[in-house]
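Please find one structure pasted underneath; my questions will follow.
The complex is shown incomplete by one protein chain, all other protein chains being positioned as in the whole.
Up next, subunit A:
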Amino acid sequence: MLDKNGIAKRIAKEVKDGYYVNLGIGIPTLVANFVRDDISVEFQSENGVLGMGPFPFEGDEDPDIINAGKQTITTLPGASFFDSATSFAMIRGKHVHLTILGAMEVSENGDIANWKIPGKMVKGMGGAMDLVASAENIIVAMMHTNRDGESKLLKRCTLPLTGVGCVKKIVTNLAVLEVTEDGFKLLERAPGVSVDVIVKATEGKLIVEGEIPEMNI
């Protein structure tokens, strides 16, 4: 079974040379730490920066340079700043190649819910609805089950939706899955996790074809 860093490490393998990538808050942010350093990748933050670098050293924080999580950041050579409409033109216009974000629930047809729990404080969707509605290539980083052991990969989402039919790939603590027309297709198992465990943890339709390889991370 993978921890959060393990999930991020596996997702980092999906980041290819020449990609512009938008990382959501949480596990997705960790992905930047594991991207190979022999490929060229630029990270976009929807508040208006492309070419995001690591956090600054103490004393170098600039209140005018933050990421979408409102954290102080730095920029790398080749970086650019732009306004919010331009930022979402990059996203809506499919110029950003890959979006990695977290989810509370995903359904077997690729619906995603990650912004609202009825009865609890609603903080808002931020840029999540724009990202999931537009991106061609969306990878969801999430835990396979909730704290009570209930599946978060469902037939249908129970929470209010962020987007419909948009998720293509999911990396959880247990598996890598592809969303197909017929349901979740199991691609890889996390180290030491059996197919049986994944079947039991998946409420939505799970397609298991042939031998399922273990993740190579």
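The rule is short, and it goes like this: contacts are C-beta pairs under 8 Å (C-beta built on N, C-alpha and C of every residue); 3 or more make two chains touch, one makes a residue touch a chain; residues count from 1.
Just so it is clear, contacts and distances are computed from a predicted model.
> Not counting the visible chains, the remaining one has a UniProt entry; which protein name from "3-oxoacid CoA-transferase subunit A", "NADH-quinone oxidoreductase subunit C", "DNA-binding transcriptional regulator YhcF (GntR family)" or "EF-P lysine aminoacylase GenX" does it give?
According to UniProt, the chain not displayed is called "3-oxoacid CoA-transferase subunit A".
> Identify the residue among A:Gly18, A:Gly124 or A:Gly149 that touches the chain left out of the display.
Only one listed residue reaches the unshown chain, and that is A:Gly124.
> Which of A:Asn5, A:Asn47 or A:Thr180 sits in contact with the chain that's absent?
If we include the chain that is not displayed, A:Asn47 is the one touching it.
> Which listed residue (A:Ser40, A:Gln71 or A:Thr158) would be found touching the missing chain in the intact complex?
The one listed residue touching the chain not shown is A:Gln71.
> Over the whole complex, note the residues of subunit A touching the chain we left out.
45-49, 54-58, 60-73, 81-85, 87-88, 91-92, 111, 121-130, 133-134, 160-165
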